[in-house]
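These notes are about the structure you will find just below.
After this line comes chain A, so read on.
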Amino acid sequence: MSTAFLYALVGTGLFALGLYALIVHAHLLRKILALNIMGSGVFMVLVALAKRTGDAPPDAVPHAMVITGIVVAVSATALALTLMLKLNAKSGHAELPDDRRE
Partner candidate 1 sequence: MNPNDYLSAALLITGAVFFLAGTLGLLRFPDVYTRLHALTKADNVGLGLMVVGLAVQAESWSVVGKLLLIWWLVLIAGASVAHLIASGALQRGIRMWKP
Partner candidate 2 sequence: MTLLTWIFDSLLGLSLLWLAWRALACPNLFKAIVLFVAFGLLMALAWVRLAAPDVALAEAAIGAGLTGALLMAALAKLHPTEAHNDFAVPPEKNVTKVWSWQWLPAITILLVTTGLGYVVLSLPPYATGLSTEVAANLEISGASNPVTAVLLNFRGYDTLLEIVVLLLALLGVWSLNSADLDHKAAPGIVLDTLARLLTPIFILVAAYLLWVGAHAPGGAFQAGAVLGAAGVLLLLAGWRPRTGLMALPLRLVLVIGPAIFVIVAMLTLLIAGQMLEYPPTQAGALILILETAATVSIGVTLAALFLGGDPRKNNRNKNHT
């Protein structure tokens, strides 16, 4: 298997792991980690598929998109963490009400 497809499959796997954790875990910090890992998986598929150019330099357009994606992901993470802290301060729980099992 070529490097591109090897990493593309790893990206798919990361996406699946993140999606599963996003569904089954209640704690919001874990959900934020899961979303980040899902995002990394998508980025990895994009960049891996851009490398299918043989010996020529890889496609630069997905690279540029992933760079902005990484920076936007970290800012979205910061916003999500603030939301989580606010929820925790108001309700005393870092889980969404539907997910809480009393």
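Throughout what follows, a residue touches a chain if its C-beta (ideal position, glycine included) is under 8 Å from a C-beta of that chain, and two chains touch if they have at least 3 such contacts; residues count from 1.
Selection rule: all candidates are chains of the complex that A comes from, given by their letters.
Here the structure is a predicted model, which means the values were calculated and not measured.
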item	value
Candidate number, among 1 or 2, whose chain touches chain A in this complex	2
Chain A residues touching candidate 2 - in the complex, by the definition given at the top	2-10, 12-21, 23-27, 29-30, 33-34, 36-37, 40, 43-45, 47-54, 56-68, 70-72, 74-79, 81-86, 88, 94-95, 99-101
